[in-house]
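One protein chain omitted, others in place.
For chain A:
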């Protein structure tokens, strides 16, 4: 970047270089790993043993502590994938392409987890594993978008062409995110409206939503860890012919 326009810290620009990105991720990994482990374990114990049961659904409501974080993550991860794809398209930044590629399998896993926990929750409370209502269907489309991006990425031989094609697909699919979010408000659905809202107090008492918040933050940390691991792997794979990777591997 130009010297006089440096309004962001140095490490931010360094992220664009595969070598520096690899090292910065390596430095961040232990902290995020510990945070993810502590938050997920603590949140899980809190949610399953100490949080009160719901007055209508009893203990089966506790699956919310897996369902909501995985659904939030599936959508956040998609947005990250699309933004990274756009940066890769516009600035031709290799690291952004690698981030987008690493996001897809993690997001797909989260979408599967959200759909599975939703089905398991739906059977006892609604009386059905699956209903074709707007929320469930748009979430399923999100999973198919992830699978499409992954398939496209591996179907095209040239890495830069694959990155471009999957970036365009993920940008097109971005329209699905607000549809998932607002489906429960725009249409008649079986799925209930959101419990967490940005502007209002959550529709549950604090001893229920604090563990949920802990789980959500824990899921984000876990996502950061898996993303950085995948990203480092991808950087090594693509830069395998460069000198620094050779030095790194020979030094071990």
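By our rule, contacts are C-beta pairs under 8 Å (C-beta built on N, C-alpha and C of every residue); 3 or more make two chains touch, one makes a residue touch a chain; residues count from 1.
FYI, contacts and distances are computed from a predicted model.
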Per UniProt record, name of the chain withheld from view ["Fe-S cluster assembly ATPase SufC", "Cytochrome c-type biogenesis protein CcmE", "Protein-arginine kinase" or "ABC-type polar-amino-acid transporter"]: "Cytochrome c-type biogenesis protein CcmE"
Sole contact to the chain not displayed, among A:14, A:195 or A:233: A:195
Sole contact to the chain not displayed, among A:208, A:227 or A:245: A:208
Chain A, residues in touch with the chain not shown (by the definition above): 52-57, 60-61, 64, 86, 89-91, 124-128, 131-134, 168, 171-172, 174-175, 179, 186-190, 192-195, 203-205, 207-208
